[in-house]
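The other protein chains are all here in position, but one chain of the complex has been omitted.
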Amino acid sequence: MYDAAPFAAAAPRRLTVGVADGTGTGGWDWRASVAARVGTVAGAWEGTGVRARVAAPRRTPGRPRIRALRRGLVPLALVVLAVALLGCDAPMSTSEIEGSWNKEVWKPYWVIIWLAGIVFVAIMAATIVLSLMYRERPGREARQIHGNTKFEVVWTIIPVVIVLVMMVPTLDSLFKLDEEPPADALKVEVIGHQWWFEFRYPELDIVTANELHIPEGRVVDYALRSVDVIHSFWVPQLAGKVDMVPGRDNRMAFSALNARPEPYLGQCVEFCGTSHANMRFRVFVHTAEDFERWAREQAAPRVSSVSRTAEEAFLAAPCLGCHTVRGTNAAGIAGPNLTHVGSRTTIGSGMLENTPAELRRWIANSSAVKPGSKMPPMAQSAGGTLTDEQIDVIIGYLQSLK
Amino acid sequence: MATVAGTLAQPTHTGVWSWITTVDHKRIGVLYGVSGFSFFLWGGLLALLMRTQLAVPNGTVIESDRFSQLFTMHALTMIFLAIMPMGAGFFNYMIPLMIGARDVAFPRLNALSYWTFLGGASILSLSFFFEAPGGGWFNYAPLSERPYSDGSGIDFYVVGLLTLGLSSLMAALNFAVTIINLRAPGMTMMRMPVFVWMTFVISVLLILALPPLTVGLIQLLFDRQFGTHFFIATEGGDPLLWQHIFWVFGHPEVYILILPAMGIVSEVLPTFSRKPLFGYPAVVFSGIAIAVLSWVVWSHHMFTTGMGSVPRAVFAVNTMIIGVPTGIKVFNWLATLYGGSIRFTTAMYFAVAFIATFTIGGISGVMHASPPVDSQHQDTYFVVAHLHYVLFGGAIMGIFAGIYYWFPKMTGRFLSEALGRWHFWLLFIGMNMTFFPMHFLGIAGMPRRIYTYDDGLDWGFWNMFATIGSYVIAVSLLIFLVNFFRSVRQEPTAEANPWNAPTLEWGTSSPPPEHDFDAIYTVRARDPLWYDRDHGIAPPEVTGEHIHMPPPSYYPILIAIGITLLGVGALSHLAVSALGGVIAYYGVWGWALEPTD
Amino acid sequence: MAHAPAVAHGGGHTTSTGTENRKLLMWIFLGSECLFFGSLIATYLVFKHQVIERGIGPFPVDVTIDGVSHHGILDIPLTSTSTFVLLMSSVTMVLAVYGAQHARMKMMKLGLLATMVLGLTFLGFQVYEFRTFGHEGLNLTTNLFGATFFVLTGFHGTHVGVGVLYLGSMLAASFRRNGLGRDTGAHVEIAGLYWHFVDIVWIVIFTVLYLIP
Partner (left out) sequence: MAHSAEPMEQQHGLSPMQYLAIGAGLTLITIVELWVSYSGLGSLQIPLLLFLSAIKFAVVVGWFMHLRFDHRLLTQVFAASLTLAILITIVLLTLYWSADADSIRGYREWLASG
């Protein structure tokens, strides 16, 4: 029914996104994954002593109340499991606090998780205990109770109190997150395109794509906009998301807490069409000095050391219709700015590593790598106009644009 | 009961034509139920395909655009073609019986609702032969606009939903009037079974929530067909207006999906606990409170769209308050178990499991009522987990409780309890396997609506786990089908009130005669059959007077065909619309002049 | 008890609340319509200021943008006349209902006819207004004022059109041998509810769209 063949044939070797500990190393080994996970869970169980408590009542079987309690521990175990997993360091985990926004989020979040956990355990336990205790048994009649006003009042007040307790930190964080950024905040415009991110630094005269560089500890004031459909800007470890809505000027401000060599991973989270799943980006957090250096390099026009003939070949190709290379007459705006494309680690909005081989695949026929890509195929073999030799020259040129 | 069926029996109609022209609420209920369940299986199949694609990172089973169509059609099918009609099936069959009436207020309108539903469902589902909509079920503009979705998919969405909306509106009007006006003598509002109450609340919600959706769909239709720019920002429109309008409808819609299940559970729990529902007024009023509050929370679906702090704070507070009446309901259900003598039939298993799974969905719902937390949850698998705990753990569990509970009433036969246990446990386990890990995936940062994800993000394990769970659900549904088809072939053995239940639908034979009751009950208490039993009151006497039932009519299906053609015309050629209009008008004319007595 | 069944189809008309089913149905339906027109009017109001801010005319009212004054396109005297026509149709409608309920068939038929004629006159005014606006450069796609205006008044006009068809069918049926049958009063009254509702919607639209600057 579904013709998956064309896609399967072209299935790209995707970029693995391993972070510091070098996890993502190619093919997915589910056995190893299971083993690791079981280890984590078991560790969590040992750590909380749940297992011991689970085992204990087994020696005194019989009375339904005890058995019920024992079963009541299952939901408790689930909560422990959930908490154990919150700590897991998935590269896009929302529970890793690396940004000021996320730090603020977790203030109400912890309160709410605890309340939710307590309510969850209480209701699961009550359901199981009541179900077991009041099973039909010979000689026992159901008690014909219609209701009890006192109980109703009590369990109206309980959720009211819970909700009130949730509201206080929620509103506190909500208004804190919406505070005006300080005047010296770094201004960054984030512009959503189908399906890539454009980053502009109006004060620094930098335009780049798919790789955001920010200094550690300094508040960044983001203006979030879209030129086509609704996208959403999200780096889970740093901050929650804010949508990029055409027609609106959305703002968010936060700082990254720690500089580190590995990028933070971000992704569009509002469904935006064919390659929504492939609309990814990276955030590099530098120390103040490193950021200064990066900004200086990026603000410069294209590096002059590139070979004249390669540049001419590039400018003769259809590329300049959509791409800009500052210092040349390539000034298209439909696609990412390529002035310093050689300095980026990835291409295709975070899909491929920035290597000559991957660039070749991308330029030859980008939509074979990224479904729906707006960049038409360039290679003659895919219906474009460029020969393999021409593409080679262009790749060399692009790689040199550091 | 029904001892004198011989003198009262109407000629029983059989054959396809009798089903097409039927105006009997029980038959229409069966039509709704069977159609709804078929669409439920179809929607489930779409989900299995998606789960298969997502089982491993970089899956290559389904390509991107097809995947978008799958998740869009899965949602539309489950919401509009499965859960709502299955609910409508129960309303149709049970409401007149439960309020002691002989039919709904407008039997032909009831038939028209069903056939219009079938027309709208066909338009929506047959889109797979052309281009299925792929913008998600809330179909955000401007992705749904011409420049970004050029194919016919979104047009199928618009026309299908307009037709289905019309059908739901007619059904809701009918049930609102039926419940207000056709109650048996003595059945005051506060003596109505909770299921009837919830049906009433849902009808009111539908009547008030569908018009905003209709307006939004019309504006989208105009944008796409006539070049207006309601939702196109560069031309002065506003994409967020679509979101406001959609969620003004969409949030009440969520309660429209879950309240029938709450009603069913409120019937099943007392019957099998053998004691009245604990705190009946509290359960009823919290249902009403939920319905009222559902009108002032819609923007919590839009916390991340850049609304100001104050609006978000207001909508957050409103949303959290919904947790209070919901909590009251859960506590009262639990208190209904307390002190009971619980008989664990399959229906009761589903009802008790409903309390647990629905509570999980409720808790996660309150969690993202907090805008800061929601900024991390929104559009991730955490939300997918939440909504499936509400709609699968809530609505579907409740509906299965209803199926096992009322099957003997509807067919005169029992579903096998042994197979029922297998069905229940596999479904329960599969459901939790599928949806609970989605909480973890959401917290680990997995966005919803992605057709693929990279290796190395730590999402592989739980995705595989969830996929296995989805196949467990599929197996459990196969067991249910076996159970169903085995049972309907058996000889009818069910007596009038096999569960010893308190409500009026059990006061007539199983299955009920065409005229429902040989004699109309007088209601003296909230649990009429138990009250009569305990006070030694005999069932009402049959007088043998002639009971007039409305004759069958083919005008409903004729009008429905006209309405469907109107919609098809909007997708193809206006001449088809004109033809549809003429047919519909002719149908209405014939309908108006058709003698009903 | 047994001789007073709660439900009797056709003639009996005994209901739990004493309100006739069809009348209740129509009122609930009109409640639903409130939300329909409410949403359309809300859309109009949402865009009203943005249209002027964006500066692409024609505009509903007189505005001055960058020193250039633009003439408001709405013709209030003309619309006042059509509003009066629709108001009068409500008067003739209520007389038709009176006739139907008091078995004065001639009064009923004349009332229905007059209401239809007034309704068609109103539609005529609307067609004229739409055409004039078209000549002045305002159509569905010009700006959001055009879109919201035409969709809102267009759907109101559609309701008037459906009402004319409804009343016309009823008038035609009343010439049959047994007229509208024994429920004549109820039939015409319910049609009247619909017609009056269309009128009150126009009262709101007239104020919100035309009169309020």
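Should a chain be cited, it is by its letter among A, B and C, assigned in written order, with residues numbered from 1 in that chain.
The rule is short, and it goes like this: contacts are C-beta pairs under 8 Å (C-beta built on N, C-alpha and C of every residue); 3 or more make two chains touch, one makes a residue touch a chain.
This structure is a prediction, so every number in the text was calculated from the model and none was measured.
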{"item": "Displayed partners of the chain not shown (whole complex)", "value": "A, B, C"}
{"item": "Options A:193, A:225 or A:340, residue touching the unrepresented chain", "value": "A:225"}
{"item": "Of C:65, C:94 or C:120, the one touching the omitted chain in the full complex", "value": "C:94"}
{"item": "Touch criterion as defined above, residue of C:19, C:132 or C:158 at the omitted chain", "value": "C:19"}
{"item": "Contacts of chain A with the absent chain, listed as residue ranges", "value": "223, 225, 246-250"}
{"item": "Interface with the unshown chain - residue positions in chain B", "value": "180, 183, 185-189, 207-208, 212, 233-234, 238, 240, 244, 248, 295-296, 299, 306-308, 310-311"}
{"item": "Residue numbers in chain C that touch the chain omitted from display", "value": "4, 6, 13-20, 23-24, 27-28, 30-32, 34-35, 37-39, 41-42, 45-46, 49-50, 53-54, 76, 80, 83-84, 87-88, 90-91, 93-95, 98, 101-102, 107, 185-186, 189, 192-193, 196-197, 199-200, 203-204, 206-207, 210-213"}
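In this text, only the chains that are shown with their structure count from here on.
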{"item": "Inter-centroid spacing, chain B versus chain A (mean Cα positions, whole Å)", "value": "34"}
{"item": "Inter-chain centre distance, chain A versus chain C - centres from mean C-alpha coordinates, in Å", "value": "51"}
{"item": "Touching two or more other chains - residue numbers and ranges from chain A", "value": "none"}
{"item": "Residue list for chain B, restricted to those that touch at least two other chains", "value": "237-238"}
{"item": "Chain B to chain C touching residues, read off their complex", "value": "100-103, 105-106, 169, 173-174, 176-177, 180-185, 187, 207-212, 214-216, 218-219, 222, 226-230, 235-238, 241, 245, 248, 519-520, 522, 540-543, 545, 548-550, 585, 588-589, 592-593, 596-597"}
{"item": "In the complex with chain A, residue positions of chain B that touch it", "value": "49, 56-58, 60-66, 68, 135-136, 140, 142-143, 147-149, 233-234, 237-240, 273-276, 278-282, 304-306, 308-309, 312-313, 316-317, 320-321, 323-324, 326-328, 330-332, 334-335, 337-344, 352, 355-356, 359-360, 363-364, 366-367, 369-376, 378-380, 436, 439-440, 442-461, 464"}
{"item": "Parts of chain A lying in touch with chain B, wherever the complex brings them together", "value": "2-4, 6-8, 11, 14-18, 23-28, 30, 33-34, 37, 78, 82, 85-86, 88-95, 101-102, 104-105, 107-109, 112-113, 116, 119-120, 123-124, 126-127, 130-131, 134-137, 140-148, 151-152, 155-156, 158-160, 162-163, 166-167, 170-171, 173-175, 177-178, 194, 224, 228-230, 232, 234, 236, 239-243, 245-248, 250-251, 265, 267-278, 371-372"}
